[in-house]
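One structure follows; several queries about it will come next.
Only a portion of the chains appears, each positioned as in the full assembly.
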Amino acid sequence: MRVLAVGAHPDDLELLAGGTLARFGADGHDVTMCHVASGNRGSYHATAAEIAATRLAEARTAAAEIGALHATLGIPDCEVNASDPVQRRLAVDLVRRHRPDLVLTHSPGDYMADHNETSRLLFDASFFASVPLFETTEEPYGVVPALYYLDTINGLGFLPTEYVDISTVLEVKTRMLAAHASQLEWLREHDGVDVLADMRTAAAYRGLQCGVRFAEGFTACLTSLRVRTHRLLP
Amino acid sequence: MRVLAVGAHPDDLELLAGGTLARFGADGHDVTMCHVASGNRGSYHATAAEIAATRLAEARTAAAEIGALHATLGIPDCEVNASDPVQRRLAVDLVRRHRPDLVLTHSPGDYMADHNETSRLLFDASFFASVPLFETTEEPYGVVPALYYLDTINGLGFLPTEYVDISTVLEVKTRMLAAHASQLEWLREHDGVDVLADMRTAAAYRGLQCGVRFAEGFTACLTSLRVRTHRLLP
């Protein structure tokens, strides 16, 4: 199976689906991790160019932990916009290039605009990629892939309907997230949070809900052409 | 896996989950089909005792189609009551006897009281069966099984979150339902419906929703101890 996971910023995927992606990788599936926004505005110290470069390197390190391909759309932070035709084309090409069976992206009701726009951007693009006369760099991809939504940040407003047991890969997930050294530092300053500890708490809580040590939660986007009669998550 | 499916009246399970149960059976799982109410009041012509006997025989025929065990709680129609201690004990014993990994029963918001009470009866009993000092005829069963809700009659108020492809077993499902000859006749008189044709329409519609020819839809009861990290449905 080909899995395309798309987060707003570097580290979002690691935080919300790192364990699931690690399991996909371990099971031999082709995994691509993409961040839409470059992370270029999340720093008190570095310039935008510096922080974007740092975070790209960190994201590649994280993806490499599980043998995933890495991609980025390179949109500046705070500018993800699903209504923008240029971004739509970038996203359509992303889908067409990777031809996923399954797309993972943010929930449409998360805590800030880049997440919510990323959600809509991928919902839209993963359909448009199939339209033959929507011409972009890449060839049309005739399948409308299944689409799953990631948990929200800290789970607010989110009730998972499917859970993935990540107990055996929590340390992999931890390494993936720890690869984002600059972001861990930034979130400590900007939001006052210890990302690694909080991730562990969230994974343990989602685990409580489904009777395993550590888990991640998701919901399926159930619209026409996207529903499947078998489980797609590990 | 052991599957315990519990409908309100004879033919409810066949109508709402016959294909799924057929697939469970074909996959080698142990399936038990139970109706809670005897069906003893759904007739314009026969006495209560006659119609209950007829329908029990029909239900057994239907279960035999897929090699399922058959059981009944024998409650009179219109009297299913989840608050009733006697009925609760019957339901706990049903669960303890069959020790299911998975329970299928009605959605709690279906179209008439026997369905809704059956739903609550099994929700309650499938937990209480695990309580050691809740003493009944049978031994406690230490597992709180997963619980899935059947579609409602004609799908009103119901949005499935999981679908089962029943394309290959639609004819089996049709035979299971056709075994309820007396009920098909009664529903034609009482509600003016052609059950077999309507079932086929519903199966085709649920199929449209998930991209197969014929399907059945379900939702999972996501409360503590009941959530699983793998797919239980076929």
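Of note:
Per-chain residue numbering starts at 1, and chain names A and B are given in the order in which the chains are listed.
To be clear about the criterion, contacts are C-beta pairs under 8 Å (C-beta built on N, C-alpha and C of every residue); 3 or more make two chains touch, one makes a residue touch a chain.
Please read these numbers as outputs of a predicted model, since none were measured by experiment.
The complex is a homo-oligomer: 2 chains are shown here, and the full assembly described by the structure file contains 6 identical copies.
What we mean here is this: only the chains that are shown with their structure count from here on.
Matching the C-alpha atoms of chain A with those of chain B calls for a turn of 180 degrees, to the nearest 5. Between the Cα centres of chain A and chain B there is a gap of 39 Å. Across the complex, chain A meets chain B through its residues 159, 161, 163-165, 209-212, 215, 220, 222, 224-225, 227-231.
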